[in-house]
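And then chain A:
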Amino acid sequence: MINTLSYVCFGIGLIFWFWGTWPLLGDRSVLYKLHSLSVADTLGSISIVVGLLLKIPREWPLLLLALISLAIWNTVLGYVLAYCSSREDTYD
Partner candidate 1 sequence: MNVILIAMILALLIPIYEACQDEDIWQKMLAFASVATKTSMMILVVSVLRDDWMIGVVGVIILSVGNAALMLLAHILKRLNQL
Partner candidate 2 sequence: MTDSYLYPIVALLPLTACILVFQVNPYHALVIRGILGAVAALVYAVLGAADVALTEALVGTMLAITLYAVAVRSSLVMRLGVLESASATSLDVSQSAQPQLEQWLDNLRTLLIKHHLRLELVNYPDRQRLHQALKDQDVHAICTPLEAESLENQAIAADSPIYCTTIRIPRLYDILQSELSSSHLTPSARLAQFEEVSL
């Protein structure tokens, strides 16, 4: 039961990954790509970590740390990248 649930989590995470990474190939603006990438990558990664947590609950401190750092760092990184790249656009 738990095992199938964790596989479902992996599947959802992988779908999020592909869904968020696919717009990278298009010819859209940096901010559009950044939005889809940060949202889908973070959600997909969190879902994969939850799947791992269900599979092996013994390593919960490690996976919890991964979850927290993933959530915080990816949001901050999204802001920093958007700030840096848009400042360059207004300067040109």
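Keep in mind that, in the parts below, a contact is a pair of C-beta atoms (placed from the backbone, for glycine too) under 8 Å apart; a residue touches a chain by one contact, two chains touch by 3 or more; residues count from 1.
The candidate set was assembled so that all candidates are chains of the complex that A comes from, given by their letters.
Small disclaimer: the values here were computed from a predicted structure and weren't measured.
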Complex partner of chain A (touching, any copy) among 1 or 2: 1
Candidate 1-touching residues of chain A, taken from the complex the two chains share: 10, 14, 17-18, 21-22, 24-25, 30, 33-34, 37, 41-42, 45, 48-49, 52, 55-56, 59, 62-63, 65-66, 69-70, 73-74, 76-77, 80-81, 84-85, 87-88, 91
